[in-house]
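Accompanying notes for the structure given below.
Selected chains from the complex are presented in situ; the others are not included.
The chains carry the letters A and B, assigned in the order they are written, with residues numbered from 1 in each.
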Amino acid sequence: MAIEASRESAPARIRLGMVGGGKDAFIGAVHRIAARLDGEFELVAGALSSTPDKARESGRLLGLAEDRIYDNFRTMAAREKRLRNGIEAVAIVTPNHVHYEAAREFLKRGIHVICDKPLTSTLADAKRLAALAEKSDALFILTHNYTGYPMVRQAREMVAAGELGELRLVQVEYAQDWLTEPLERTGAKQAEWRTDPARSGAGGAIGDIGTHAFNLATFVTGLTLESLSADLDSFVEGRRLDDNAHVLLRFSGGAKGMLWASQVAPGNENGLRLRVYGTRGGLEWSQEEPDRLWFTPFGKPKQLLTRGGAGAGAAARRVTRTPAGHPEGYLEGFANIYAEAARAILARREGRPVPRDVVFPTIADGVAGVAFVEACVRSSKRNAAWVTL
Amino acid sequence: MAIEASRESAPARIRLGMVGGGKDAFIGAVHRIAARLDGEFELVAGALSSTPDKARESGRLLGLAEDRIYDNFRTMAAREKRLRNGIEAVAIVTPNHVHYEAAREFLKRGIHVICDKPLTSTLADAKRLAALAEKSDALFILTHNYTGYPMVRQAREMVAAGELGELRLVQVEYAQDWLTEPLERTGAKQAEWRTDPARSGAGGAIGDIGTHAFNLATFVTGLTLESLSADLDSFVEGRRLDDNAHVLLRFSGGAKGMLWASQVAPGNENGLRLRVYGTRGGLEWSQEEPDRLWFTPFGKPKQLLTRGGAGAGAAARRVTRTPAGHPEGYLEGFANIYAEAARAILARREGRPVPRDVVFPTIADGVAGVAFVEACVRSSKRNAAWVTL
């Protein structure tokens, strides 16, 4: 039932800007929630869209001051640098091909960069950016978000501690189904840019999700990939980038592996899954059940380690917010009560009736609950006699 | 891959106060994260502890203005009411026995109340508070948080739509193991007040978690409990409140049920689970896998409905933040990257080295990822020849 001491500390709040992530962008909203969750960042500036009107509207919705809403990231970088309370960090959440130019502007001014993956759309850009980052005082944080899961940290810690012995096998996969049909021809934006070489780079599924799988595998194992053999396909007719990738892996030191990335495997929602085997044991983790980690020491019963539960070590605990059995997902459920409350409160504020689809437990539920408890106690005292409510 | 349009709208942000929830309190931190997640509330005042020093220290940590940090909720209610920008809503997150008095102070001044469950420690208090709430203009929101899960909303919608036919059976349970041993005698605060009749009321496990189970069952089914037979036990010697409850249920209309609440069942972390059966089908939901809902229409294959996936209806969608397969838990994982970034950035700000246990993907990972993609594309073009990295 223990929970890490809150890291909340408003006075220290970090001033954050954002490039991309305007209205309707999926990943931009995710970044903002992530930045807000622990109260450590404060969003104060943004170049939220390359379309000026949309940039402005999005900035206003987010409550940015008018003069901190920018039309483009160059102006933003330059001006924020000069402000006394300018941003200390920027989140870059644009399509891949913009990452390089945007990151460069902030890095060279010493503003920390939090950048969505993949880093860039070409290797040449990636290397140039890396060179720049090395010279800069600023930090560069890449949001390979799956490395943030507590049980991924746990897995990494166990491998590093030698609990699996010498590593032999790495089986990793990331399967989705949302591109099973030619969604990009229906006007779906997420599908459009992800299947467009100009905006995504040379890789389709391999770039969009294969990189996550690769990153997860190396993050947990600490192994270095030495060579690979890849068979990429575009199963959907007319698709310009791969939608399925089969890859054989050879790591330094002799470990071998397989990587499968697919966006045309019906029934797979977001199936990122890693299995690692060594001379002494195995580990298995699946993103769709992130709070669980299977550990199978050779010749002993299988163990199911749970986030917050027995067996979870220091690396997991320090990024854990809720006790065992409260899926991180619990917070979102909890937040939904607040969200419903907000809808009701705003309606009241504006003199509107509370919308009919707003649902939250009320005082009547509270009375019923207490009545229930008292009835249970009464019944139990009378040898479990039936009592009415 | 669709996600609900962001509800973020900073200009409309609701001014929130909090009673209880000072440093080290579990549920207070949960409420604050929940309030912050969508950016709809702004915490501006608090009576965060009944100990003045702790109240002050906690308030500062949270960045409250000095004059909005209160020693007690009475002063807070009175003063905030008079302020031009006083709080519009208050979250009450104290132990149970304080709920009544605190809620009363705000309700009678027309300030919306968001109150933790159970409502009060006695039924008499609950009824008095309900009477007060009825007369007040303010809203009263009880955080039976499990009703906020999208697939719980889905279940409720399906029952209401008649997909289960006429209901016959309600099997609900909430099993934990953290009180298997006399934890309350080791100085553990959470255990102390939860096993103390003066602070919790007449119910132990039945009040702490049995009420959640009961609330969930009635929320989903819409049934009214008519009578019950309860067998409560305190298995741990010397414990003053029940730590296990076995209850038989009879609902209006003839449905029957069983409720089991336990805090002494080793291996159960937070095992809230509901099964409902009717003449036409059944539903099953478990809190530890909140994104899944089993639906079993009689005589047809079982269906696994997933949050954000095919089959999820309007009630679930409107409280959904991430696409199918991204467990709500994804956001916490994502937020951990931001949290690590914050630690690093603050260290830089203060001229300290970045702590060694801070872990986040860097630009090197980004370069490696792009190199990986390019190697895959190169290999695939050469008939999956081996290429080195």
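Simple rule for what comes next: a contact is a pair of C-beta atoms (placed from the backbone, for glycine too) under 8 Å apart; a residue touches a chain by one contact, two chains touch by 3 or more.
Every value quoted in this text rests on a predicted model; they were computed, and no experiment measured them.
Visitor: What is the copy count for the full homomeric complex in this file, when 2 chains appear in place?
Guide: 4
Note that only the chains that are shown with their structure count from here on.
Visitor: Would you kindly give the rotation angle relating chain A to chain B, two copies of one sequence, based on a CA superposition and rounded to a multiple of 5 degrees?
Guide: The rotation relating chain A to chain B comes to 180 degrees.
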